[in-house]
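One chain of protein is taken out of this complex; the other chains stay put.
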Amino acid sequence: MPTRLMAGLLALALGMNAVAADRKFINAEQGSAAQATRPISDAVLVGNTLYISGHLGIDPATNRAATDPAVEAKLVMDRVKHTVEAAGLSMDDVVSIQVFCTDLALYETFNNVYRTYFPHGFPARAFLGVNTLLRGSHFEVLGVAVRK
Amino acid sequence: MPTRLMAGLLALALGMNAVAADRKFINAEQGSAAQATRPISDAVLVGNTLYISGHLGIDPATNRAATDPAVEAKLVMDRVKHTVEAAGLSMDDVVSIQVFCTDLALYETFNNVYRTYFPHGFPARAFLGVNTLLRGSHFEVLGVAVRK
Partner (left out) sequence: MPTRLMAGLLALALGMNAVAADRKFINAEQGSAAQATRPISDAVLVGNTLYISGHLGIDPATNRAATDPAVEAKLVMDRVKHTVEAAGLSMDDVVSIQVFCTDLALYETFNNVYRTYFPHGFPARAFLGVNTLLRGSHFEVLGVAVRK
């Protein structure tokens, strides 16, 4: 593996461990009750790449998905943004998104909210109609971001 | 983060910004009507990694999925290939694929088409039975490629 060998030689020369990929568990809502019980990090940053968990558009008042799908779409994207920014990245760094949706009739409703989060170019994306999502959600959104 | 520090020091020495991850939005069908309205890039290339959007096997005559699933499977894989090549990579560079399928009885129909695209080794893959996909599709295919 020439790249790693080269990195290793350089690290040796510079007294550093270049082959270790640093990682950081991101928990934007650390300390919340939900956080304490779920076996999930909101995201994991490894090197420059941020792996973002599936986020939901939960209404804090009810702990269920917001009843209005447009509100839910905004809540879910706000939570993704919150996590991305908690990791020190921005939405411009997002390169890939998967949207899981329980009702494809909500495609445009979701898109109208979604496009406002990416003024500088759209990530790769898949939009997939699934059967059910946790806590009555219409949308679950996960993705990958890479620090510029 | 020793790797980035090292890269930063080298970049400084060489007058380059080594920590910036270049990214390029790939739109293989740029200019089409669908492209203009969808908040999606066909793929995003960041460094050597290409994040490939969910692709469908749409018949251009009807703007719906091809009615014959074998034809649809070929259309969807051809579109993935088109996007990968538009980014300057080849199908040999694909390392990971997710296939979402509305009818698991089409597993072998899909596989028979799919295997012809990877003569030199198969990507990691998941094959998942979902409820519905956009535009009457039986298949949606997304993935990741890494330039050799």
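In order of appearance the chains are A and B, and numbering begins at 1 in each one.
Going forward, contacts are C-beta pairs under 8 Å (C-beta built on N, C-alpha and C of every residue); 3 or more make two chains touch, one makes a residue touch a chain.
Please read these numbers as outputs of a predicted model, since none were measured by experiment.
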Missing-partner contacts on chain B, residue numbers: 7, 10-11, 14, 16-22, 47-48, 95-96, 98, 102, 104, 107, 111, 114-115, 118, 121-131, 144, 146-148
Contact footprint on chain A, counting only the chain that is left out: 1-6, 9-10, 19-21, 23, 25, 38-44, 46-47, 49, 51-54, 98, 100, 130-134, 140, 142
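Simple rule for what comes next: only the chains that are shown with their structure count from here on.
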Between chain B and chain A, distance of the C-alpha-averaged centres to the nearest whole Å: 19
